[in-house]
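The complex appears here minus one protein chain, its other protein chains still in place.
This part shows chain A:
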Amino acid sequence: MAAVELKGLSKRYGAAVAVDDVSLRVEHGQLVCLLGPSGCGKTTTLRLIAGFIEPSAGEIEVGGKVLSSPSRTVPPEGRKMSMIFQSYALWPHMTVAENVAYGLKIRKLDRATIDAKLKAILSTARLEALADRYPGELSGGQQQRVSLARALVVEPETLLLDEPLSNLDANLREEMRFEIRRLHDQYRYTTVYVTHDQAEAMTTADLIAVMNKGRVEQLGPPEEIYTRPRSEFVARFIGGSNVLAATALDEVRVSVAGGALRTTGRSLSAGRPVAVSVRQHEIGIALEPPSSGAENHLQGTVTRQVFLGSTRDYTVTLADGTELRVTAPPGRNIAPGQSVWLHLPAEQCRALAEE
């Protein structure tokens, strides 16, 4: 096993840039998620790592050896990697056992070793009973497990996953998220995981790289990405955030909808426009005005209210028409039309980097 390192990696198709100067280091045994909307370059990055395509610029190193560069690219079969495809790509003319044993046969292992390894992985993936079935006779979840078993049995140095759960229904998807994390904790392969689903990324990843327009917008542990988004794109994509258009008053304070907010995140220059993000469930909602002198309060009117069971979801319109989403405990019911005071704690108001 080895670390995977991308250095200034770019891929251009004519004038279009699919991957733009991406640098990223995945430590030995780490699971990194490439997260982003479709067309952000995450799948192209993965296929570059796999060796299916050649970079236009930059390098890919695994364990200190250069595997990809514009001048030389080691073909996929020479990389000691495994990949799980979105479509699973199970071979329909082979049984489950034949599919899983394929990589071992290619490696010319002896019969007894193949049998032993096959038996072990089939039991880990709970597939023993299905060994003689053909892929066409399996359910989606079973196919997914065969695909996992086939990739893991060869004990790759690096494991690549391309949207592996997008073809499963919601219940199964949640179950498989934990399954993938469990298998990762068991085998500790260096893993690169591509997804557009933030919940999937949160559950499985050690590090998340949020990608947009071919670039890595932010790289960090899930908690940091969630609580401290650095750009408007990340704040919006991760979800659950309000992004307010404000104007800086001084180094830390901004004016928004006739009120003032103290922010964190970076130092501001007075008079410049600045985007401020604040999570829906960090906002306090109250009917009573705050005690005088209290900071970071804005007045507004409830325009919509939805009961969601464990929470209540409010839409509050401020004096200048700005709409804020607020997630509050379900116990208290404030009807639409009521005037309310919102508390946006200073440590939760993040001034975002300029686009």
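Assume a residue touches a chain if its C-beta (ideal position, glycine included) is under 8 Å from a C-beta of that chain, and two chains touch if they have at least 3 such contacts; residues count from 1.
The definition used in the following text is that contacts and distances are computed from a predicted model.
**Student:** One chain is missing here; what is its name in UniProt, given the choices "N-methylhydantoinase A", "Iron ABC transporter permease", "Ubiquinone biosynthesis protein UbiV" or "Cytochrome c oxidase subunit II"?
**Tutor:** The record for the missing subunit names the protein "Iron ABC transporter permease".
**Student:** Which is it among A:103, A:214 or A:300 that touches the chain not included here?
**Tutor:** A:103
**Student:** Taking the full complex into account, find the residue in A:36, A:55, A:135 or A:259 that is in contact with the omitted chain.
**Tutor:** Considering the complete complex, A:135 is the one touching the chain left out.
**Student:** Which candidate, A:52, A:178 or A:307, sits in contact with the chain we can't see?
**Tutor:** With A:52, A:178 or A:307 as choices, the missing chain is touched by A:52.
**Student:** Among A:24, A:154 or A:176, exactly one should touch the missing chain; which is it?
**Tutor:** That would be A:154, which touches the missing chain.
**Student:** Going by the contact rule already stated, which one of A:166, A:203, A:280 or A:299 would touch the omitted chain in the full complex?
**Tutor:** Answering carefully, the residue with contact to the hidden chain is A:166.
**Student:** Contacts of chain A with the missing chain: which residues?
**Tutor:** These residues touch the chain not displayed: 50, 52, 75-83, 85-93, 102-103, 106-107, 135-136, 140, 143, 150-151, 154, 160, 166-167.
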